[in-house]
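For reference, the structure I am asking about is given below.
For this depiction, one protein chain was excluded, whereas all remaining protein chains were kept in their positions.
Each chain gets a letter, A, B and C, in the order it is written, and its residues are counted from 1.
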Amino acid sequence: MFEDGAIVNELLVERLNYFIYVVLLLIGLHAMISKRNLIKKLIGMSIFQTAIILFYVSIAVKEEATIPIYKAEHDPHGEVHHHPEKGGEEAEAHHGPVALKDEEIKQYANPLPHVLMLTAIVVGVATLGLALALTQRIYQGYGTIEEDELLTKIERADDRASQSPLKSNQSPSPKKAKGSATAKKATASPSRKSGSASQGKSAAKRKPAKRKPGSGGGKKA
Amino acid sequence: MGVDLFNTFILLLLVAAALTALRARDLITASVVFGVYSFLMCLLWAEMGAVDVAFTEATVGAGVSTVVMVATIFNLKRKSSD
Amino acid sequence: MMENAIAWIFIFPLFGAVACALVGMRQSKLCYPISGLSMLGATWAGAETLMQAVQSPVHEVSYILGGWTLDAFPRGVGIEFRADLLGALITLVVLGVGLIVSLYSKLPVREETPGKEPLFYVLFLLQITGLAGICLTGDAFNLYVLIEVAALTGYGLIAMGTNRAAAATFNYLILGTIGASLYLLGVGYLYIKTGTLNMVGVQQVIQANGLMDSPSMQVAFALIGLGILIKMAFFPFHAWLPNAYCNAPTTTSCLLAPLVTKVMIYVMIRMTLTVFGVEFSFESTLWSEFMPWLVVVAIVCAAVMALAQREIKRMLAYLIVAEVGYMVGGVWIYNYYGLIGSIFHIISDACMTLCLFLGAGLILRKAKTTHFDGLRGLFAKMPLTMIGFFVGGFSIIGLPPTCGFFSKWYLITGGMVSQRWEYLVVLMFSTMVMVVLFFRLIERIHLAVNEEGKNLGHGHGDLGLTEEQTRFDEGPLSMLIPLLLAASVVLVIGIYNQDVVNQIELFLEPFDLPKGTGRP
Partner (left out) sequence: MKLLSLVPVVAVGGLLLFAAQDFPEWGDPASPASTSPVSSHFIQSTGVDTEVPNMVTAVLADYRGFDTMFETVVVFIAGMAVLAILKSSGRRKGKREHEVEAEPDLIVTNTVRLIVPVIQIFAFYVLAHGHVSPGGGFQGGVVMGASFILVALAWDLEVALARFSAEKCILVAALGIVLYGGIGFLSMLLGGEFLDYAELEKVLPVSREMARYHAMLGVEIGVGFTVTAIIFALYANLSTEGRLKGGL
């Protein structure tokens, strides 16, 4: 897909990590935009986020370096001295923790991106949990988690809701408080059961549309 | 220089897992494969020296998010149109 | 306590939120006073911080969380809170809006989300925490975390409403996550080249290492910019905004509509001025070449779409999209006056949008609809509400002495001085559209015409309504007073505009922005 001799060669040989991160990111982004199923969108979202995390972790890598936890010889409470653990003061008196020398820094991977990514993972799972709750709520309301079906159902509901209150009130007398109450309900909560206030034609139209969501979930295997 | 064999292998598996998770018509399959993807990612990070991140991803990505996702899908339709 | 005023800004709402969660399980009635009190405390702390920033010789308050020093080059060992004049001003606006909305929230929350008041107030207070934190933080990654705090609370607050709101929130969530993730990615690119996350530190490294032409930095700028544009609902990415705000519970839309987009514009200004620097943002990138044209398209489209709406809330939502276009344009015409206008417009737009949404909430409550046709005779019925609402409306149009006039004045000056005629024309066009919109509303409210222009009344002054429908019937005081408060704030900022502008000028002084026609 990305034909450009030098760059591709360089990427595949030298920077495969960076290349794969871009590929994963694009897979995720594409899924978020073009998948119709809401759960699929969320899987795409998670792939998108993990790709970014992969990128950050790649920044932190150093050749020949170990994980960012002090080795025994650098450990402030290490085994090297003979007063392991116990209160800091006592240990300090014999063998206080020492700052690493400049050339020793190379021995450890960069801890900062790791920290940032811990936070990002947590944010990711929080977003995922919230989004799953939204999906359930949408399924309760509309009986589908396919975006295209959802859109048609929402449009139908919106059409009902955005009707002018004058029009819906016209045939009976406009003074009745009941009429305006119905209009409010339809505006504020198009999908909630629009109650008992019979509106003749429009109510008859409403009912079957309301029933549909239930039948989607009620299919038995 | 660059990336060793193990790394390359996992990277390619990752792409495969991501594509499979997005192609599966059955959402339970998709979320389980997504768990696999997360676990591969966790392996990769552990190999790259990010042990804390790998640990978190193993517990969260491969563990809890998969469970929560499956729990959600049980309340929804299992089939996906794409 | 005084020297820690900046910390109290987030301590009050954070602990208030936790208290709501703990107390609210048993006594949900206590949540309203708790939220009001913690907002009051936070607003006091915000005002105190602003005073400190004004009085300090360098015009900023720096507060390093965790007590780490920042002396090393580049800075960035700890996380810094930096309240310069811009940050402190916007924070105060955020907190002020939060305070007014928290006063307003008593009845709508109880009625629209019964049984969920504690949850609502928890999310409400954390939303304020996030937004105020965004305005104060001096660390690029901390900004991401706070953006997500504000975003997640926003999703929760909106989706509390109807099922329709949940469906709209899902779109918002997907787009919002893309935006925030792109921002995060951009920060990664910044970090890979500069090695620090502190905003001032990044700027120091860019200057010291000559990173002006680095492709990575260009891409970082593009990613961060794109992410923020998505979050602020700039025109092609605005799709989530109208549905989300229209279907949200009243209090939610009153809180989110004035703040979320505005705070993101603040972030954009922060990024261009403080993080990347004027030279990089405006001269090394092509953004100042093509953004004004995108702004033109954005404002025209948003204004036309606003014109097509038949419902107050939806119309206001599109007006927000148009206003976002104004402010983005004010930044990217790359001019001293344009930037003053942009910053001032953030403040005034927050106030007037607040006014309008508070008014719309009251209208919805009394008239049971926000559709244009349901508004007849409202002026007789609820005159105070309508006055408050139209103060906001006139400010959006830009009539003196409301604050909207003065901010628009600076935007126009900026456009004129930098000879961006296309921006000027489009500003005039959208002002015309807003005049049409609001005078059409006034007509609906005072005259008795319906959709087809048919007169429903029987002669002059007759609205075709019964006595009962025009009887004086104002909304409850707990909602009316905040509205009038907001309206008076719009007027007060308008009258004392010079004081606000002075502070903005003090903030912009150190940046070397072109003041004349000298566009490169």
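Definition applied: contacts are C-beta pairs under 8 Å (C-beta built on N, C-alpha and C of every residue); 3 or more make two chains touch, one makes a residue touch a chain.
Just so we're clear, the structure is a prediction, and the values are computed from it rather than from any experiment.
Of the chains displayed, those contacted by the omitted chain across the entire assembly are A, B, C. Touch with the chain omitted from the figure is made, among C:L37, C:M51, C:V77 or C:L384, by C:V77. Of C:Y63, C:F379 or C:F511, it is C:Y63 that touches the chain left out of the display. Along chain B, the points of touch with the absent chain fall at residues 1-3, 51-52, 54-56, 59-60, 63-64, 67-68, 71-72, 74-75, 77-78. Where chain C meets the missing chain, the touching residues are 4, 7, 11, 14-15, 18, 21-22, 25, 63-68, 72-74, 76-79, 113, 115-116, 119-120, 122-123, 126, 129-130, 133, 141-142, 145-146, 148-149, 152-153, 155-157, 159-160, 163, 166, 182, 189, 191-197, 201, 205, 209, 214-216, 218-220, 222-223. Considering the complete assembly, chain A touches the hidden chain via residues 1-2, 4, 7, 10-11, 14-19, 22, 25-26, 29-30, 33-34, 58-65, 67-70, 74-78, 87-89, 92, 97-100, 102, 105-106, 108, 110-116, 118-119, 122-123, 125-127, 129-130, 132-134, 136-137, 139-141, 143, 192, 213-221.
Basically, only the chains that are shown with their structure count from here on.
Within the contact network of the assembly, the step distance from chain B to chain C comes to 2. With centres set at the average Cα position, the gap from chain B to chain C is 38 Å.
Separation between the centroids of chain A and chain B, computed from CA atoms only, is 15 Å. Shared interface positions of chain B, i.e. residues touching 2 or more other chains, are not present. Chain A contributes residues 25, 29, 32, 38, 41, 45, 48-49, 52, 55-56, 59, 112-113, 116, 119-120, 123, 126-127, 130-131, 133-135, 137-138, 140-142, 150, 154, 157-158, 162, 164-167, 175, 180-181, 183-184, 187-192 to its touches with chain C in the complex. Listing the residues of chain B that touch chain A in their complex gives 1-3, 7-8, 11-12, 14-15, 18-19, 21-22, 27, 30-31, 34, 37-38, 41, 44-45, 48-53, 56-57, 60-61, 64-65, 68-69, 72-73, 75-77, 80-82.
Interface of chain A with chain B (complex): residues 13-17, 20, 23-24, 27-28, 31, 35-37, 39-40, 42-44, 46-47, 50, 53-54, 57-58, 60-61, 65-69, 109, 113-114, 117-118, 121-122, 125, 128-129, 132, 135-136, 139, 144-146, 216-217.
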